[in-house]
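The complex appears here without one of its protein chains, the remainder shown in place.
Order of writing sets the labels: A, B and C. Residues in every chain begin at 1.
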Amino acid sequence: MVIILKPRASEQEREHIIKVIKDAGLSPHVLLGEERTVIAVIGDERALQKQPLSALPGVEKAIPILSPYKLVSRDFKKENTVIDVRGIKIGGERIVVIAGPCSVETNHLLSSIAAEIKKGGASILRGGAFKPRSSPYSFQGLGEEGLEYLSEARRLTGLPIITEILDPRDLPMMAKHADILQIGARNMQNFRLLAEVGAQDKPVMLKRGLSATIKEFLLSAEYIMAAGNANVILCERGIRTFETATRNTLDLSAIPVLRKRTHLPIIIDPSHAVGQTDLVPPMAKAAIAAGADGLMIEVHSNPEEAFCDGEQAMLPKDFNQLMDELRKIAAAVGRTL
Amino acid sequence: MVIILKPRASEQEREHIIKVIKDAGLSPHVLLGEERTVIAVIGDERALQKQPLSALPGVEKAIPILSPYKLVSRDFKKENTVIDVRGIKIGGERIVVIAGPCSVETNHLLSSIAAEIKKGGASILRGGAFKPRSSPYSFQGLGEEGLEYLSEARRLTGLPIITEILDPRDLPMMAKHADILQIGARNMQNFRLLAEVGAQDKPVMLKRGLSATIKEFLLSAEYIMAAGNANVILCERGIRTFETATRNTLDLSAIPVLRKRTHLPIIIDPSHAVGQTDLVPPMAKAAIAAGADGLMIEVHSNPEEAFCDGEQAMLPKDFNQLMDELRKIAAAVGRTL
Amino acid sequence: MVIILKPRASEQEREHIIKVIKDAGLSPHVLLGEERTVIAVIGDERALQKQPLSALPGVEKAIPILSPYKLVSRDFKKENTVIDVRGIKIGGERIVVIAGPCSVETNHLLSSIAAEIKKGGASILRGGAFKPRSSPYSFQGLGEEGLEYLSEARRLTGLPIITEILDPRDLPMMAKHADILQIGARNMQNFRLLAEVGAQDKPVMLKRGLSATIKEFLLSAEYIMAAGNANVILCERGIRTFETATRNTLDLSAIPVLRKRTHLPIIIDPSHAVGQTDLVPPMAKAAIAAGADGLMIEVHSNPEEAFCDGEQAMLPKDFNQLMDELRKIAAAVGRTL
Partner (left out) sequence: MVIILKPRASEQEREHIIKVIKDAGLSPHVLLGEERTVIAVIGDERALQKQPLSALPGVEKAIPILSPYKLVSRDFKKENTVIDVRGIKIGGERIVVIAGPCSVETNHLLSSIAAEIKKGGASILRGGAFKPRSSPYSFQGLGEEGLEYLSEARRLTGLPIITEILDPRDLPMMAKHADILQIGARNMQNFRLLAEVGAQDKPVMLKRGLSATIKEFLLSAEYIMAAGNANVILCERGIRTFETATRNTLDLSAIPVLRKRTHLPIIIDPSHAVGQTDLVPPMAKAAIAAGADGLMIEVHSNPEEAFCDGEQAMLPKDFNQLMDELRKIAAAVGRTL
């Protein structure tokens, strides 16, 4: 940690800061500049995490040097984490495509979509049984019934299933059905939920919050890993900016940034990011070109009657055509799909 | 709702859209322009909320005219909501000041801070027993012990207490102690938690999410009211922008915007918004000048040893001086404090 | 245009609005809903551009239906614009790569970089002679001397040159040297400069402002076309968001959005967007996968001694390797490079 003192910090304030650093078991090095005094702190600065130095009188700014996360970081684990879900490897050389409707609606519809995306080459089925909706008057999902339809679709197609968990109290019910638990963007900092999914052993896909920095995103993943679950998948799904031409702004540069900082697999959800069907294919291709380990794409056989987000769902036939195009991009970056 | 068709929408698509509108029990009015066709929908457009028209082929954009919230809106209830908490009125002519430490630390410290802020004129005590922290390695709060200290401080000072709830499972424990339940910014769209606090009868203070629009903020309040609890207090605490000179950007224009749209009381938390003690007083004054019904301010008698957010906590003596200045501003806008 | 009246707009206000619409030569259609009255305006709403209706008493919101730009729009010109610069076609099937240093430094250095990027397959040379810098104490460019070095590099390599213009007064000097004039992000709404480059005949590359919406970006391009110059190239170079892990956030979804709305060629500048050399290659690949017509990449043979932006400049050998990888992506999307 580097501590920059205020221009007119007193000697007494300086001595007090030095004492606090020493009391934490760290070594302060004082550098008297012409205009400012800087104190460099040698040692594991995480010792200072509980009582931040920035509140000490005379301190202008305390700049941490080490990253605040540990288990998720590439310093901690050099090789990429590969997560095995019923034989599907997430984070390996092969790019994984998760597809399916926004919400589970009927048993028949879900199974037929599942069969179609499987034909197209998707390897995991998505579908929401519990839906977080901005309005209390929007469709909130079928609940447990939806989970049963997902299980049924898996039985018929063999595709593992991913579905969103909203509440720690749903965990036992979820555990009976889901292969991967999804934490949605709105719950990225629902720390209790993170701790709970961290304390069970199903893989967890964590979506980046709408206004979460990459540092905060990784700290939320750290919550899950710190609770004992090493199978965390990261998913970028668009951030909130001033631009309204797209629902959100897909931050593809998060891919190489995350790749440098963490060993965890990186999935991109272009459907939620752009919010319009015809913008999904170019962004899906771009995600793979930028190095994503997988994609999550909304597919619905009758988008206009979808209970949610119909305007961003692809038709199965368009999805299948996209898959063909994605295979070419995957090959161009030395991967398969 | 106004529906704008794509430039080259077919007649068949148009007829289909008209049919969907009629099937929902609404009346479509088609206006053929030179370049575009527009369909105006007469009737309660909330009938279309479950199946958004924007996914229909031929639709370029569907623009809602009515606000998506109802119970929180001023159309629904003209006069301001005033909430009574142990005799303290929130939303009335008198401006309410909530003060106290970020987190509850020791029994003695809390009670002494409570006594001091009471002397200064604060009418509600704040203090976190459960803290949502970005990092799993930061102090997470004392839990139930913290709630007991809060109760004890109330017993000694008579000040009602507000504290944050993170998890629906904590509700029974919370109900024993808190006078007002706080939903933090990170949980503004934790819809399960909103529904639960809506289903009990303690007043709820809902903080605006870091990147929540005012519409989304009001929709989250609608969740609480729709579940049965009419005592909702709104709290603006800074939004996330590109500016890094302050922790967040305090959006004071939210005050007049909310005032027009809703009957609910509006509280401003300048401490979390700016993140630095010396910026709190000017923003507290500005909030009252802009018409806020109250303030939430962090006060700690020893900020440098605070377990969290010490850099933004005011000393009791500075808080008391600020209160004197705020009284003048309150008088200048025709209110008391 | 669709005009939504306030809930309690008077009949007199409504009549006045109708009169204003008729006076502008347009036809108002009044739709009385249960809760709101809506007036749909048929005719070319651009007639109302000078005196916006939103200021009329009783109007809550006036929603334009037509896009405010015309010449740049795909409605106006269906086929893609292809711009020929000394035989290099921008906007055609072949993807164009513009490369070179941030600023022109010495004659020798520039020519040697030009020779290297030509070998790698770049087809246009970039280099700033006039540099817009945040600080008055940073290097501001060599000025006319820099332009002469650019001309010399073109003479030696045959590569056309692009360079930034900051001031309309520099136009005659620029015209002697540049093949393409660049308008930088900070000048995207320097409307006088836009009008001037629109009144001459060299092609213009317009960079998107840091916080410009796509609509504003296209309106700035419209300024140039409205002044008579149809050879406008659009360049996305990152927008400003809350994320600080990258210098800016590269908005690749702008590519398909612009493609739908405009016929103008679209170039991506990943170097300025990410601000770090090692993040440039993945974003360059993603840009091509998303459908960009070209790239602009900073290359410097000695980044650590570059007068500006050294941290984002690629070494020529790394650039050449990137070009090989880009060729594969181009082929995967059915284009050449």
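The working rule: contacts are C-beta pairs under 8 Å (C-beta built on N, C-alpha and C of every residue); 3 or more make two chains touch, one makes a residue touch a chain.
Remember, it's a predicted structure, so these values are computed and weren't measured experimentally.
Touching the chain that is not shown, out of B:5, B:283 or B:314: B:283 (per the contact rule at the top). Considering C:222, C:269 or C:293, the position touching the chain not shown turns out to be C:222 (whole complex).
Checked against the full complex, the candidates C:94, C:240 or C:327 give a single residue touching the omitted chain, namely C:240.
Think of the hidden chain as still there; on chain A it touches residues 2, 4, 7, 29, 31-36, 38, 40, 42-44, 63, 65-66, 75, 211, 240-242, 244.
Within chain C, the residues in touch with the undisplayed chain are 20, 46, 49-52, 54-57, 68-69, 132-140, 166-169, 186-187, 189-192, 195, 210-211, 216, 219-220, 222-223, 226-227, 240, 303-307, 310-311, 313.
The chain not displayed touches chain B at residues 211, 213-215, 239, 241-246, 249-257, 260, 273-274, 278-279, 282-283, 285-291, 325, 328-329, 331-333.
Going forward, only the chains that are shown with their structure count from here on.
The geometric centre of chain A is 31 Å away from that of chain C, both derived from CA atoms. Chain centres here are Cα averages; for chain A and chain B they lie 26 Å apart. Annotation for chain C: residues 211, 241-242, 244 touch two or more other chains.
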